[in-house]
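These notes are about the structure you will find just below.
All protein chains but one are shown in place.
Labels for the chains are A and B, by order of writing; each one numbers its residues from 1.
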């Protein structure tokens, strides 16, 4: 292998975050995005030519920082005080855990490298079979068919790396809005009305909460439910007005026409 | 068979073996309990050390094999000329570490830890024979789960995965945790 490609400074957003926090001692929540952008533009200016990968990395990290800030600005699932406090702490702890995990494996990688270096000082005997024993070797082709060869060749040809768009910074969404709509129909129809906090109480992931919120907006647009909130950041009440309500506990609520 | 005859057989067999030879196989050949084979190999390795041989009897990837003495690496390297396997990048090493300590593990899990896409790195590690698919996730999607290979153990000079330094030793110290915590202060 003639050379190894290595990104000049940072390998991924965690790498950058680790660097920012441990080396530069930046407070992620307090620092202004523009300061990070400045730091990154300076970093890129030192490079001889604009590297698309690094530029992408830079955009990605900015996106992550914005995401961090946004997450913090999202209202907590419950009423003001304790729940919100706990949610912020949990979110922060989760990020801290991920950074620590990333750092741990970074160090583990360096350790493997040291082990491999040490081991490579002592090389194995590979001479293998002496020709006088050649006739004793088992027939390795006993189970192999010409078709196996064709497939092996096919794998080699197919496995050429191709350029691809890195979407790893997009958090995997396990639940689609459509899924959440179906779940909400099932849960809301028999109950009639329920607070948003109750609906999302069993969700650990912020993203899932957001998906549920979007699903509620969709259902609202379809005229299947009404939303009531007494004050900003107050309790959000979700009222089912779609079909199937008549038989449920909310039978007493007046039917409403679609708003869409 | 006398112990010294047994030792001769072990020497002869290891000389033609292309891979580490498990003690169980030697035990069958010598019609001797495995424990005795282990003791025999131990004594043999010890004798090479005291005789200051240019080779060693190493225990790697669950078996025994002959290797050159590490002190003589400069000569062996000059002799072999064609460079050994290319060095791995930091990214590849980190990914390999995740597989080593978390196996069986999916690419999505590796990506989650490293915060970057690992597809091409995993493909490269598989091509070099350091990792391989070992199972499929039972959950939805049935993701391919990866584990490390015997070649990985051989390259690291480890007898088994149990001999990897414990991950607990690598967890960042309190000073690093404190710095990170301060950096992530929520208010």
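Note that contacts are C-beta pairs under 8 Å (C-beta built on N, C-alpha and C of every residue); 3 or more make two chains touch, one makes a residue touch a chain.
Computed from a predicted structure; not experimentally measured.
Student: Could you tell me which of B:37, B:124, B:143 or B:156 touches the chain that is not displayed?
Tutor: In the complete complex, the chain left out is touched by residue B:124.
Student: So which of A:153, A:182, A:201 or A:217 would be touching the chain we can't see?
Tutor: Per the contact definition at the top, the residue touching the missing chain is A:153.
Student: If I consider the whole complex, including the chain that's not displayed, which of B:67, B:95 or B:148 touches that chain?
Tutor: The single option touching the absent chain is B:67.
Student: Spell out the interface residues on chain B facing the chain that's missing from view.
Tutor: Counting over the whole complex, chain B touches the hidden chain at residues 4, 7-13, 15-18, 21, 25, 28-29, 52-55, 66-69, 72, 75-76, 78-80, 82, 85, 124, 127-129.
Student: I need the residue numbers on chain A that touch the omitted chain, in ascending order.
Tutor: The missing chain touches chain A at positions 2, 123-134, 136-150, 152-158, 160, 162.
Going forward, only the chains that are shown with their structure count from here on.
Student: How many angstrom lie between the CA centroids of chain A and chain B, rounded to a whole number?
Tutor: Spacing between the chain centres: roughly 31 Å.
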